[in-house]
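All protein chains of the complex are present and in place, except for one that has been dropped.
What follows is chain A.
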Amino acid sequence: MDGPDIPTSVNEPLDLVKLSLSERVFVKLRGDRTLQGVLHAYDAHMNLVLSEVEETVSIIDVSEDGVAQGVRTAKRNMDMLFVRGDAVIMIAPPSS
């Protein structure tokens, strides 16, 4: 076998992530966070390395009596980011 083993179809779920390498992916994390960035590396834990990342945090404002007042979002950008796999809920490659 020569060259990296790039799957041409999805036989197991991790193939979908492998096909997304070097692509701009959407990642949903625990704690109402989402990321969009270029996927550089991943492993079986779903530890991820992303570059040119925009993180969006949804913040639900709650009044003193516990009633939700609305949702705000806060964004920040990072050049390079390592994500610990256990925070990952969902990964979506760019829709082609």
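Side notes on the structure shown:
As a working rule, a residue touches a chain if its C-beta (ideal position, glycine included) is under 8 Å from a C-beta of that chain, and two chains touch if they have at least 3 such contacts; residues count from 1.
Going forward, contacts and distances are computed from a predicted model.
For the chain that is left out, the UniProt protein name among "U4/U6-U5 snRNP complex subunit lsm6", "Phosphatidylinositol N-acetylglucosaminyltransferase subunit H like", "ER membrane protein complex subunit 6" or "Transcription factor" is "U4/U6-U5 snRNP complex subunit lsm6". Seen across the whole complex, the unshown chain contacts chain A at 10-17, 26, 46, 85-86, 88-96.
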